[in-house]
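All protein chains but one are shown at their positions in the complex.
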Amino acid sequence: MKIRLKVISLIVLVQLLLVSFAAAESRKDLNFPDILDYKTLKCDLHIHTVFSDGLVWPTVRVEEAWRDGLDVISITDHIEYHPHEQDIPTKHNRPYEIAAGMAKEKNILLIKGAEITRDTPPGHFNAIFLTDMNALDTNDFLDAVKIANEQGAFVFWNHPGWKPEAKGWLDIHTKLYENKWIQGIEAVNGDTYYEDAHRWAVEKNLTIVGNSDIHDPMSEGISSNVDHRPVTLVFAKAKSPEALKEALLEGRTTVWHGKQLIGREKYLDAIFKASVKAAKPYYRYKDTVWFEVKNTLCIDIQLEKTGGAGPEKLTLPANSTTLLKTKVKDDAEEVKLSYTVKNFLIAPDKGLAIELIIQLQ
Amino acid sequence: MKIRLKVISLIVLVQLLLVSFAAAESRKDLNFPDILDYKTLKCDLHIHTVFSDGLVWPTVRVEEAWRDGLDVISITDHIEYHPHEQDIPTKHNRPYEIAAGMAKEKNILLIKGAEITRDTPPGHFNAIFLTDMNALDTNDFLDAVKIANEQGAFVFWNHPGWKPEAKGWLDIHTKLYENKWIQGIEAVNGDTYYEDAHRWAVEKNLTIVGNSDIHDPMSEGISSNVDHRPVTLVFAKAKSPEALKEALLEGRTTVWHGKQLIGREKYLDAIFKASVKAAKPYYRYKDTVWFEVKNTLCIDIQLEKTGGAGPEKLTLPANSTTLLKTKVKDDAEEVKLSYTVKNFLIAPDKGLAIELIIQLQ
Amino acid sequence: MKIRLKVISLIVLVQLLLVSFAAAESRKDLNFPDILDYKTLKCDLHIHTVFSDGLVWPTVRVEEAWRDGLDVISITDHIEYHPHEQDIPTKHNRPYEIAAGMAKEKNILLIKGAEITRDTPPGHFNAIFLTDMNALDTNDFLDAVKIANEQGAFVFWNHPGWKPEAKGWLDIHTKLYENKWIQGIEAVNGDTYYEDAHRWAVEKNLTIVGNSDIHDPMSEGISSNVDHRPVTLVFAKAKSPEALKEALLEGRTTVWHGKQLIGREKYLDAIFKASVKAAKPYYRYKDTVWFEVKNTLCIDIQLEKTGGAGPEKLTLPANSTTLLKTKVKDDAEEVKLSYTVKNFLIAPDKGLAIELIIQLQ
Partner (left out) sequence: MKIRLKVISLIVLVQLLLVSFAAAESRKDLNFPDILDYKTLKCDLHIHTVFSDGLVWPTVRVEEAWRDGLDVISITDHIEYHPHEQDIPTKHNRPYEIAAGMAKEKNILLIKGAEITRDTPPGHFNAIFLTDMNALDTNDFLDAVKIANEQGAFVFWNHPGWKPEAKGWLDIHTKLYENKWIQGIEAVNGDTYYEDAHRWAVEKNLTIVGNSDIHDPMSEGISSNVDHRPVTLVFAKAKSPEALKEALLEGRTTVWHGKQLIGREKYLDAIFKASVKAAKPYYRYKDTVWFEVKNTLCIDIQLEKTGGAGPEKLTLPANSTTLLKTKVKDDAEEVKLSYTVKNFLIAPDKGLAIELIIQLQ
């Protein structure tokens, strides 16, 4: 049995070798502010591994999440679809079990999840906060969704509209909705924004989420026209599974997709106010004042004028200070700049309305 | 059986979804020139997947190789070490089988390989051009190496010296060498250059190779102090398994590691001559001439003066033109600049000697 | 007079100090191919210095040109406009004289030039290949243009249309044109493409040029939406003032602007053919073949399908190899892919038509 002993000692050696390749343990944080006394959790709730049709080992998803600045992920391998089955026998709970240890060490909150993957319609649905993924492996679609709900899951409709021949919101979706078996919907999946899904979220008060649905290694799988994975910002009372679920059920989310934020007016407004500050003018010459506007958010803010003062279009770049000037009346106490934030969407094609007030005295 | 049919149709759908995430099908080529009438093949001959202790699916290794500008890879999962065995039953030939189809589509030459992973000493050895990896799963180390050779393999010693307590070139290595059971040695593995291995290669006329030994997704696994995976340049008569093997057995290689090339004088000299051109002076004023030197290689060339003319130190950046001036005698027909290429190593700490001739007439 | 001697010795010292800040003497070349047996000269023929309303010393323009990969520049300070006159007395020939020495050392062909800057209309005109810029300092606009022509100048209309209230091609322009006093027109100035100017160039057979009109230091003055200064490619028999002038008078030019080339069909077609190569298929499976297309040009090539085979839209990135596949008939000897190059403009909104032939046997 000499060989066996040798092999055991090899485990240590090979791990030593791995260390020299280990990803750096430092990351740039994503600077989305905490708002309204909530903690802003950065989440990706739709992720695959080799245990369904993904191409990486579960621990890689934790490494990637840490590096990308996230707080929370859920690995949601398909219940029904296993192209690697010949090599990896199906075990629905294994991805979570394998990733859990590294998640603790990396301070990533790992949420149990699965994707219920039936033909479209009805389409694909993610269920997270599950207790046992195996129970969802049923013949009947509605049974699977019902069982997920009985386990206390938060269930959302994935990429509604990704299938060209998909037929929109059907009776089956109404049934799920009326039974309160779905609570959320992906307005964003991968590099695609689903306008219909966004509209349904607004109309039906569903929680808006946006996720990567990544199958490749993350750095291969993000298309160059978005530049980062989609992230669901969840405004939670704490960084815990319970607080996350409460926030998701209450709809306290915003999605970061490409150069846009997509969410309810209340939260986008709070993010804007926490991120953009206009200072008192530093210089006045005759009826013109010069002043600084700081944007501490990690994304550019694109403004279009709706009021009288200020430039027609204005970009406040991420983490930057912008110089502006405007004319003022002799006795004015303040100047008000009225704008729409073109890339903060409170509904399809509808930007957030804001005002920048410049105190003059 | 309705569910089965649905699941089959899902295969198409999920693959459609994957397309939207597919890595771009364009790559920057690695501009190493063909030399001495050989084709310069860019190779990584030491790579892992989930089938041993790696973290990605075999097809990912083909995608990464294509993106990184390679022509050839060998997946060399450990014969003896399988930390994922609980989830992925050991099958030594599967990584090759799974990756083979994509390799054809991506124009990557995929070579069958395996890593014989015994305790150190003797250390780890890669065998490539195998016909059946299963046959190497033996109790005795020497048997495994012998069987590999009987299959016609090219066998090389991996990362000699990575284990701090490793004791160098021992009797067991002499035995392998005298039996002609090893033909090559890794002077570079991952981000590490093994000076001893390089010296042994020079002394014993072993083929020098350098490989990534990657376990992570490639973009996570390359340390920031090397910036690219190590690549073995093989100067072959054609892009085929036979021609590759012939070239490896003949020692026609050079390793690209960090900002260095490591190889035999003959090949480094040919690469230099194919890459660097000095033009006739474009301007003369009194006894000074100004002239251009072009470097079309994809790496910076670092020169240190050994002769009389030219600057003490000189960097010719990759893919760039450099302006130089020098004094000349009235009736000179040429100027000769004698330098050592500090980052073209023909032996540990020994750079390639070169001359740049500037024609004056 | 001790102080004077000291100051003289300081000249040496301060120049020594400058050396430590000197720009690196290496540059990336711009890889536009030579075509049709001509040498492709990269030119910027509209540049300002502190001697009119620019903000840098003339030698800086030579340094910038070298760094940007150019072969030729002309400094064209305004004859009539001198906002720095209080500090720098007007001397029209000084910018050339000051920059000439460095131009020789940097292998930049420096062409004498000036900008005739009258109110719009008629607008601004550059005259290059002048012998004495002072002679253009006349009261009458037409006199200035006439004198430039008598000096053998190549004269072109600058940024036609930059002034919102400009009224297009007027009688005065017809007069210049009929007298053969203007030979060229800027289709591009700074970051702006002038569609009207391009159309006039095509209709009236004027030479198309595109220039930076830079006033700031170059690295401050290039707007982020173009990423590089505009460059006029001139297809000349040699790198000499005479050959350059002959080529400009014959209309052998193309303008590189943003991600576009703008020029006559003949030259764009030759650039395409010199840059893009489709290889024989490397793999065939049933009726599908896989093949590589290389683009060695320094800009992405954007294709839109006009024929039957190939993808609808296709980008061939700069200096890259792209993998493609297509269906073929059993006995076909070749496949022909017909495309329009969307970013090679032979007229406003009209791309170059090309064919890619894939040899199958």
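In order of appearance the chains are A, B and C, and numbering begins at 1 in each one.
Definition applied: a residue touches a chain if its C-beta (ideal position, glycine included) is under 8 Å from a C-beta of that chain, and two chains touch if they have at least 3 such contacts.
What you are looking at is a predicted structure, and each value in this text was computed from that prediction instead of being measured.
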Q) So which shown chains sit in contact with the chain we cannot see? A) A, C
Q) Taking the entire complex into account, which one of C:N31, C:T59 or C:T340 touches the absent chain? A) C:T59
Q.
Considering the complete complex, identify which of C:N134, C:T174, C:N205 or C:S223 is in touch with the unshown chain.
A. C:S223
Q: From the listed residues C:T40, C:T117 or C:T232, report the one that touches the chain absent from this view.
A: C:T117
**Q.** Interface residues of chain C (partner: the chain not displayed)
**A.** 3, 6-7, 9-11, 13-14, 16-18, 20-21, 23-24, 50-51, 53-57, 59-60, 63-64, 67, 78, 80-81, 83-84, 87-89, 91, 94, 98, 117-120, 139, 159, 162-163, 190-192, 213-224
Q. So that we can see where the missing chain sits, which residues of chain A does it touch?
A. 25-29, 66, 104-107, 282-283, 285, 290, 292, 294, 315-317, 319-325
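Here is the rule we use: only the chains that are shown with their structure count from here on.
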Q: Superimpose the Cα trace of chain A on the Cα trace of chain B, which carries the same sequence, then give the rotation angle to the nearest 5°.
A: 180
Q. Using the average of all C-alpha atoms in each chain as its centre, how far is it in Å between chain B and chain C?
A. 41
Q. So which bits of chain C are touching at least two other chains?
A. none
